[in-house]
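Have a look at the structure below, then the notes.
Removed: one protein chain of the complex. Kept in place: all other protein chains.
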Amino acid sequence: MPMDVMTGNSAQAYGAKLARAEVVAAYPITPQTTVVEKLADLVASGEMKSQYIKVESEHSAMAACIAASATGARAYTATAAHGLALMHEMLIWAAGSRLPIVMGNINRAMAPPWSVWADYQDSIAERDTGWMQFYCQNNQEVLDTVIQAYKVAENHDILLPAMVMEDAFYLSHTFEPVDVPPQKDVDDFLPPYDPPIKLDVDNPVGLWALVPPDHYMEFRFKIAKAMEDSRKVIQEVDEEWEKKFGRSHGGLVERYRMEDADAAIIAAGTMSSTARVAVDNMRDKGKKVGLARLRVFRPFPYEEIRQIAKEVDSIGVLDRSYTFGHGGAFYTETAGALYQAPERPHVKNYVIGIGGRDIPPKEIEGILEKVLSKEDGGEVEWWGLRTSGSREVN
Amino acid sequence: MIQIRFHGRGGQGSVVASNILAAAAFLEEKWVQSFPFFGVERRGAPVTAYTKIDDKPIWDRSEITEPDYVIVLDASLVAVVDVTHGLKENGMVLLNSESKPEDIELGDGFRIATVDATEVAVAHGLGSKSAPIVNSAILGAFSKASGEVDIKSLEASILKMAPAKHKENAAAALEAYEKVQF
Partner (left out) sequence: MAKSVEDLPYIPLMSESSAVNKTGVWRVIRPIVNQEECNQCYTCWKFCPDVAIQIDEEGNILIDYDHCKGCGICEAVCPKNCIEMVKEE
C-alpha cells in the first residue's frame, strides 16, 4: 500500500512497524489508545514481529522499554498527558542510560481542569529529561519521523531517546493521505540496532551503578554533548530521508515563505500547518511575512533562530503551553538564544490554543498583523482569552 | 475546497461516515482531511465531524465554520443544535427525515435534501429501530444530492472501511442514493 488514508495514530503504529520495533510496551490513554490498539492488531495478526508487553501503568511501560533497549532490542511505546507525567522518573532513567527508545506522545492538555484536547503542557514539562522532541504537523511526518527518530537516536554519537509528538485529535484522529514506504527501502535506511554496550548473559556487565561526585558531572556533560551533536545528525538524517523518499520535513526548523520577510512567527505542530494558510493570505495582500516551524524543540535549534533574527525585524513566538514563569517555553528559549545574538529583533510571545482551543487562519493573521506592525505592546499575551471586554464571549 | 460538516448522535456513526467520505474522495485522487470534534461522545449525545476535500494538499487544520454541505444524521438534532450555522450561500443541508425537502423549515439561502435513512438502515439490518446506524445510507444520499463524490467510490470505501456488515452497508448506500429527494 503505497498511499493510503489513515489517522495520525495509525501513522505512528505503521512507523513503529516499518522500523521493526522488536518490543512494544504500552498502556492505553486518550487520545493515544488507537496507537496501541493498532499495534496490538498488527502483532496479533503476525504482520508485525514484535514482543507486545501488556503493563499496568505508563511507569511500567517505560521500565519495560528501558530493559528491552538495554538488551539491544529496538523498543517503542506511546502515551499522552498524564501517562507521560507518570513516566517522568523513567524518562530521566532512559535518557541517562543512553537508550534510544522512541515514543509517540499525543500532546494533550494536563488536568485539572479535565481536558482531552491538544496542547503541549505534557511534553514541555518533560523538556529537561534528556529526550529529543519532534513536533509533527501532518500524518506523513508522524510516520516518517518515527523511523527518522530511531536513526538519529541509535547513532553511536547520540544514543538518546526521542519523543515523536502529534497534536491530540488534530492529528491523532484525523484521516488524511499518507504514503507508506516499502519495507525494503526502510530496511536500507534503518539498519538493525547495534548498541556499543548491552546486557548480555554471555558477557555480563554492570551498568549505571552509583557514580560519586568525581565523575557524575562528566557523565551528565556527555548527555548534553550528545544532545548538542544531535542537531547535526537530525539535519543529516532528514536530508538522507529526502534523497531516498523524496520528501524532507525541514530538519530542525522548517522555513515557509521567509524570503524577504520583514516579520515572522515561530510555531510548532498543527498550528504551523494552519499558519501556512495565514501567511499565504497575508502575502496575497502584499505583506511580507513568513513562518519558521519549530520541528525540533530538543535539541533547541538556537542557530537557526539566530539566523531568522538576522533576516527579520520582528518575531512572534506562538506557544501552546505555559511555563508559569514569564511566557511559554518556545518564547523563553527563543528570547534566551537571541540575547547573545548580534541582531535582536522585536520579539513577543502569544500564548494560544490552550486546551485545544481551535486556531483558524484568521487568528494567526491577526497575530501576523501585530507582529508586522511592531507596535504590539507587552511581552506575553494570552491570545483569544475570553474577558468581559473581549469581542466574542460565547 | 469542499467542506462538509456532519451532525449526529453518539452511536450513529458520524465519525466513521466522515472518514468513509474522505476515503471515497481520496479514491478519486483528491486531497482529503476528516476529523471529529471529540466531545463527550456517549450514545445519544450530539457529535460533530468534518470532512474537507480539495484538489491540492490541505494545510488548514481548523474546524469547519463555513461548510458547503451539512449532513444531519438525526432530524431531531435540529431542535438542539444550530445545524445551519455558517452554511454558505446556496449550500446544502441533507437531513435524515421522512419529510419532503419542501416541508422542512430551516431557513432561506440554501438547498435542502432529505432521505429516510432510518428506514433504509433498518431494512438492511443496520442497528435497531431505536438506534439505527444510518451513516452508510446518508452517504449514499449525499453522493446523489451533492454530486461531489461518485457512488462507486463510496461503495468501494464502505466495503473496505465499514466496521461490520460490509455488504449490507453498501446496499443501504445504494438504496438511499436512489431514494434521496432534493
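Observations
As written, the chain order gives the labels A and B, with residue 1 at the start of each chain.
Operating definition for what follows: contacts are C-beta pairs under 8 Å (C-beta built on N, C-alpha and C of every residue); 3 or more make two chains touch, one makes a residue touch a chain.
Treat the numbers as computed from the prediction; the structure is a model and nothing was measured.
Within the whole complex, touches from the chain that is not shown fall on A. Among A:Leu143, A:Leu159, A:Ile305 or A:Val371, only A:Leu159 touches the chain that is left out of the view. Considering the whole complex, the residue from A:Pro196, A:Gly286, A:Pro342 or A:Gly378 that touches the absent chain is A:Pro196. Checked against the hidden chain, the listed residues A:Met3, A:Ala44 or A:Val211 yield one contact partner: A:Val211. Contact residues of chain A toward the unshown chain are 97-98, 159, 196-197, 204-209, 211, 214-215, 218-219, 221-222, 226.
Note that in this section only the chains that are shown with their structure count from here on.
Within the complex formed with chain B, the chain A residues making contact are 5, 31, 116-117, 169-170, 173-177, 270-271, 273-274, 276-277, 358-361. Contact residues on chain B toward chain A in their complex (touch as defined above): 15, 18-19, 22-23, 26, 31-38, 58-63, 65.
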